[in-house]
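A single protein chain has been omitted from the complex, and every remaining protein chain is retained in its original position.
So, chain A:
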Amino acid sequence: MTSINTDRQSLQDEIANLEQRLQDLKSKLANNPQPPPSADPSNPIALHALLLLSDSALPLGSFAFSSGLESYLAHHRPSPSPHNHYSNSSNSHISPSISSTSTPTTPIQSLHHFLRLSLSTIASTSLPYVLAAYRSPDEIETLDNDFDASTPCTVARRASVAQGRALLAVWERAFRGIYGDGGGDMDAVAVEALGGFQRRMREEVGSGSEKGKGGVGGLGLEGVDGQGLLNAHLAPLWGVITRVLRVPIRDAAYLFLFSHARTVVSAAVRASVLGPYQAQGVLASAELQKRIRELVGEYWDVGIGGAGQTVPVMDLWVGRHEKLYSRIFNS
């Protein structure tokens, strides 16, 4: 008798298990957008859009931002020799690790080290927002607010907002005519969301509303019913615009990280850390490819609540960018 019961029991357990799995898979399907075309030659539309966005001539102004590289180099410069009359230890806040043997010594090793940290940071802080904006473009305003709330460093904010606004301008002036109106399989939700975002930004600029971001002490809120001021950060906008341009989501995330790596490397070239051929070598390296692929996979399912800083010292370097004595870059 008992063996029949246990058979029934185990069958019921298995049924419950399978039903649970079915539920999970169904919800996953609901969360994903319709299967996007892959960017191979058989789908020239997505490939063309990808090429447009990966062009370094895309006027985003990214060349002005080194993402903390300049500050990192300044903090890791060996201090001048003690016999030098004009040197004084109090003006170069050297990172404590300068004497440890585990840190890189040559400039190119420094760059590799910094690039690893910087990619990790950008992936953990921004990639969830890119993916969330791609998957739910109608929430662009909330994502923009939440990203702004998660980026307290003025320097990093400035870089993100400048590039985001530039991207919006590129969309407005160059891409909207082709990708935004009419056309058979245009992603209506995303286009609508982007249009709404732009309208609100224009309204805010037009009404001359004060940004009111400076100052200490409780500001109260400008419209606590959810209507804060819009910032146009790069990460959420990247997600929405790649969706409108029908770039497949994995490619969009990969390109986001690759562009960041390219920006850091070209900043290093201009900061005379390495030469142009070495730079190309770094960008082409298998290590970088592997790293970007791994990061995309790691943050694929992480929601925006799980976005955070994985390299705390990066916050310090980027935040202290303004304290550099001489600067080439804006960030």
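The criterion applied here is as follows: a residue touches a chain if its C-beta (ideal position, glycine included) is under 8 Å from a C-beta of that chain, and two chains touch if they have at least 3 such contacts; residues count from 1.
Assume contacts and distances are computed from a predicted model.
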*Pick, from "beta-aspartyl-peptidase", "Glutathione S-transferase", "COP9 signalosome complex subunit 3" or "Urease accessory protein-like protein UreD", the protein name that UniProt gives for the chain of this complex that is not shown.*
"Urease accessory protein-like protein UreD"
*Hey, which of A:L53, A:L111, A:C153 or A:A166 is the one touching the hidden chain?*
A:C153
*From the list A:S54, A:Q198, A:Q278 or A:Q309, which touches the chain that is not on show?*
A:Q309
*asked:* For chain A, which positions touch the chain that isn't shown here?
replied: 71, 74-75, 77, 85-98, 100, 102-103, 113, 116-117, 119-120, 124, 145-146, 148-150, 152-154, 157, 213-221, 224-226, 228, 291, 294-295, 298, 306-313, 315-316, 319-320, 323-326
